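Every protein chain except one is present and positioned as in the full complex.
Let's look at subunit A:
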Amino acid sequence: MVQFHRHHGQEGSILVTRVEEPSKYGVVVCEADTGRIHRFVEKPQVFVSNKINAGMYILSPAVLRRIQLRPTSIEKEVFPVMAEEGQLYAMELQGFWMDIGQPKDFLTGMCLFLQSLRQKQPEQLCSGPGIVGNVLVDPSARIGQNCSIGPNVSLGPGVVVEDGVCIRRCTVLRDAHIRSHSWLESCIVGWRCRVGQWVRMENVTVLGEDVIVNDELYLNGPACCPTSPLATRCRSLGSSCERPAEPRVGQGTLAWASQARTRCVSGSWTGWKQLDTCFCGHKPGGVLVGTPSPPPQEGRAGC
């Protein structure tokens, strides 16, 4: 990229990448041979170009003089001017690229990264009995017997995976603990979480820091974030009378729905309607996790 920048000698170079659905992003229109950028189009309605700003730039110090001392968006205010003056060039990125702002894209990005690791530094990936495909395991992580890990899994430092666990396409962050016989697919398990036995998590379930998932639960795509005020309510709605220190996804807990997923396992539970109206500030129809059963009387008071 530095070579490219020195070669054309103008003020700025940005990396662009080719995507399948450019209208979700800011699109770059440039000359095919030199790479000189003509203009930017933000979220075009019709197809203009399939190259988008990959978010990596090399800028000469002269660019700083273009920025005024106030909150400025470089993409919206500086780059279009530079493009008009012919000072901005685009270089196409050869490798993989992903916007990993959304959990779903984060997991796809992880798959791309592991794939590139397989090509460039395969010795970093894990292999052995129970390991399938591209799996990255920190040396301090522990995996039990009769597990099936992978493809596309990364286990962080201090992670403990007990016997008989199946993990596919997940990221497990530092010090998380997955108990035996559970099945995880397309999940992000946060730092220091504890996932119980016989748990099934799928469909981009995201657990924030230090979340406990009780045994035998089924989580289908919720995001459970321990520091949100929702988690405080989660605490009082959890099973039985204990007041655990950490937020607990127990039977009948309402966890925040990611995106607009409104999968609801309704049971013969009259309290469900009350829960729905309590959380009217959020997207309606959060995901009810766990097996619905007549809630303990204390649980409803938490609303």
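Just so it is clear, a residue touches a chain if its C-beta (ideal position, glycine included) is under 8 Å from a C-beta of that chain, and two chains touch if they have at least 3 such contacts; residues count from 1.
The working rule: contacts and distances are computed from a predicted model.
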Name per UniProt, for the chain absent here [options: "Mannose-1-phosphate guanylyltransferase regulatory subunit alpha", "Phenylalanine--tRNA ligase beta subunit", "Glycosylphosphatidylinositol anchor biosynthesis" or "GPI-anchored mannoprotein"]: "Mannose-1-phosphate guanylyltransferase regulatory subunit alpha"
Residue among A:S23, A:S60 or A:Q197 that touches the chain left out of view: A:Q197
Listed residues A:G26, A:P44, A:P80 or A:G164, member touching the removed chain: A:G164
Residues from subunit A at the interface with the omitted partner, ascending: 146, 148, 163-164, 166, 180-181, 183, 185, 197-198, 200, 202, 216, 218, 265-268, 291-294
